[in-house]
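All protein chains of the complex are present and in place, except for one that has been dropped.
Order of writing sets the chain letters: A and B. Residues in each chain are counted from 1.
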Amino acid sequence: MKRFLALSVVLLTGLASAVGLGCDEKKDGGTPSGATATGAGGAKTETLQTFRFINRNDVITLDLNQMSYMQDFRVTYALREGLYTYDPRTMKAVPALATEVTTSPDQRVWTFKLREAKWSNGDPVTAHDFMFSWRHMLQAPGEYTSLFYYFLNAEEYEKAYTQGKPTDGIDLGFRAIDDRTIELRLKDPLPFLTDLLAFPPMYPRNEKSMLAFKEVSRDGKVTYKPEYTKPSPGPGKPGVVTNGPFELVEWEFGRILMMKRSPTYWDVANVASPALEMVVSNDPQQAFNMYEQGEIQWITDPTPQQSVDLKEAGRKDLQVGPGFGTHFITVNCAPEVPGVIKGKNPLADVRVRRALNLAIDKKAIVDTITRMGEVPAKSYMPPGLFEGFEPKPGADFNVEAARKLLAEAGYPGGKGFPSISIVFNTDSPVRPSVAQFLKNEWQKKLGIPIEVKGIELKGYRAAIKGKDYALGLAAWFGDYTDPSTFTDKYRSSAQNNDSNWAVAAYDKLLDDAAKEIDPAKRFDLLERAEDMINDELPVIPMWHAVAVTLRKDNVEGLYLNPKQLTMWKPVRATK
Amino acid sequence: MPKLLIYRLLQFPLILAVIYVVTLGLAWAAPGSPFEGERNMNPQALEQLKERFNADSFIGFLTFYPVRIITRLDFGPAMSLPGQQVGELIGTRLPRSVALGAVALAIATVVGTVVGTLAAVYRGKTFDWASLMFTLIGISLPGFVVAGVLSLIFVANLQWFSGGWGTAEKMVLPAIALSLAPMAYITRLTRVSMLDVLGADYVRTARAKGCSKPVVVFKHCLRNAFLPVFSYLGPAAAATLTGSFVVERIFSIPGMGELFVLSVQNRDQTLILGTVMVYSVMLLSFNLLVDLGYSLIDPRIDITAKG
Partner (left out) sequence: MSAATESILYKTAEGVPDTLLRRIWASGRVRVGGGILLAVFLTCVVSLPWTMSPTSSIYYDGQRNLPQLAKPASGAPAWFGTDLLGRSVLARCLMGGAISMLIGVAAAAISVVLGLAVGLIAGFKGGWIDSSLMRFVDILYGLPYFLLIILLKVACEKPLTSLLGNPQAANLVVLFAAIGLVSWLTMARVVRGQVLSLRGQPFIEAARAMGLPSTRIFLRHVLPNLVGPVIVYATLIIPQAILQESFLSFLGVGINPPLPTWGSLAGEAREYALNSLNPRWWLLVFPCAMLGVTLLCLNFLGDGLRDVFDPKREAAKL
């Protein structure tokens, strides 16, 4: 009996301590207390102390070199600032750290004067911070380093540095004339430069604060441990230094990210919320529970099914608008795809691609699967995105024409067509259904044998990148406000050209457009490039994306925009 | 016994080494890069990143990490999550999974043993059937369905509990969800071995002596019947304490199970290695504890005897 009691006591204490260890005390920032602010019209409304939101799954990294996900950029817009920023309502680039801007007559040389601004550790923001950050983007390239290629000799510098060759002889196109002046030389005139400069890869960084994280590899290459992006673990210890409206207070991956208004920010008077808290939730129903119970004020991306249900319930807090991208079927145009397609690749024939495109009832997809009022896509780029850019519209749904084309290509009624698969990533809520829909459509209407293949995300990306597929469900979203963010993807040498589609005439159009100074002529050339894509169909467009977001009625300052950019200064929730 | 202990402990490093090499090989062979996000990177950039992790050659990577782990007890940074350290991620998440798992196992063991015992005692009667059907639900439906339904009823609709993690209150529902599968096995195991034990001579003697039923059952029989449950608890504890991905995903708990699945989904070799090593150590330790505990529970057993 005694042994039993002793054993139970030991087990119970063990259990209790395990439970205690597991509990996390909530750090500061839980109880909302008001801070009065003057709302529109002079009426005083209290601002919620902490603005809480759910930002997709979680932030992957805050290192500017390696950043590529939308949610990472969203947090970076709160923490950091560059020469330009985006206006919260119009999303046009407006000056932030840049005050006076002058350009040379040929528009290739830009000079920026910096305003007086401070880093979160008190250091002044200087031109050197930009030089350091930009140079480092070339030294440790990431997914957006190619944006720097517009700068004179940047690509050469990157190649030389990464290959270990000397870089002293290279006349790099950006330099600091003095502490507060930057001179930037471009390869060719760039109409969307200010837009580009508002994008996080172009932001400055404080070199001094990163020295503690510097590492030099055996062959002399400099890198900075990405831990430089985390808040200081304790007083006196090195941590992240930022220059934006908010400072990073705490970041636990997979749980929470907390920011507070930065007292050193030059425009702190116009930062509406005292604190921001990004909560991580991997379960959409949990996220929705928290939203309904008022624990969070904003869900940046409700799931497609949630969006449909909310829309059908007539919920006013759901905001839907056009998006900045298109969902399409990426096609492998190589003459042969060994291991994937038996024999020659039917998709190499443009008539087959056109037939596939003409045979899809895209309206049915939008009406029955996605159901958020998307526009069925006839073209690769969403229409009406850029003023003055008017390519020809693409082809309409036409099953008869599709059948004729297929017969012309040598597969009448689908006879002789080898079995091909549509590949998609299994974690997508919508793509499995779309793939099955397409299989059904093409089998019924064209008689061709199609299979459906779901692969988990990284395997899927490896298959697409390695061009180890026949057809794949994919999407592309633009990064900056210019048609080239879409057209550049299908250059024959482009990193993101997954279609094995290499047409010299297309490349020439893009090259000419890059050198063209007259904006109307430039758009003309790019329109012809877009027309070529819609005609030759290295991608078969399906529907144009929508931007959907869910926010409480008491939230001000959040404006839905196609790129889903979040400019944090005016954002606040009222009580 | 000490000889056995030393013998088994010596086997640890060997087994761990094999698991390490095989896991590394698997992670290496899997297609997909931990470094690429939504867009493709140019090959030189990828090479450079790999170099930073000594992952540009298999042999290099194979040998680099054990040295680092042994000398600095540090698994290094996570490849796919720039800025996060593997050790830190495991260090914050493991206590949560252990806490949740411990509570779940406690619930499963207590409820399971009691129900199983009673089912054996009242064999054939309604209680036997009903209780077994009830506990078998835990292994007759997918975990994500049971957890999802519990979450929907108690969190979304009734709002008795809130989701997420942090306080002891939030642990209740996920612990219950997590306990259902082990509970089913424990109930069954207890019932079966109880039936065995209840037929033994000494039980009849005790009853003849006049001992009451509960005393006989719980004081004498349970200890002997508990052995199979105990041997089940070994691997079950290791599995439960290292986190269940399904429960963690549905109740939004940042734990080990989720970390492991994330590491594989991201092809994050350093993170995979870290989580697999931790899991293996726990599994081996628990198996050893169970084997050692055998002799404590039943002195007749001698596991050193060769077959």
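Brief remarks on what is shown
We adopt the following convention: a residue touches a chain if its C-beta (ideal position, glycine included) is under 8 Å from a C-beta of that chain, and two chains touch if they have at least 3 such contacts.
All values derive from a computational prediction rather than experimental measurement.
The chain not shown here is in contact, across the full complex, with A, B. In the complete complex, the residue from A:133, A:289 or A:484 that touches the missing chain is A:289. From the options A:215, A:400 or A:451, the residue with contact to the chain not on display is A:451. The residue from A:369, A:405 or A:464 that touches the chain not shown here is A:369.
When the omitted chain is restored, the residue from A:427, A:511 or A:535 that touches it is A:427.
One chain is missing from the display, and on subunit A it is touched by residues 284-285, 288-289, 292, 303, 305-306, 309-310, 312-313, 339, 364, 368-369, 419, 421, 425-427, 429, 432-433, 435-437, 439-440, 451-454, 456-457, 459. On the side of subunit B, touch with the chain left out of the figure occurs at residues 11, 15, 18-19, 22-23, 26-27, 29-31, 120-121, 123, 132-133, 136-137, 139-145, 148-149, 151-152, 156-157, 188, 192, 195-199, 203, 207, 213, 216-217, 235, 245-246, 260-261, 264, 272, 275-276, 279-280, 283-284, 287, 306-307.
Operating definition for what follows: only the chains that are shown with their structure count from here on.
Contacts from subunit B toward subunit A in the complex involve residues 30-33, 35-42, 44-45, 48, 51-52, 77, 80-85, 89, 92-93, 95-100, 102-103, 106, 148, 151-152, 155-156, 159, 162-168, 171, 249-252, 254, 258-259, 265-267.
By the touch criterion stated above, subunit A contacts subunit B in their complex at residues 11, 14-15, 18-26, 60-63, 66, 68-69, 140-146, 159, 162-163, 215, 217, 221, 223, 225-230, 252-255, 279-283, 285-290, 293, 295, 456-459, 461-463, 465-466, 495-496.
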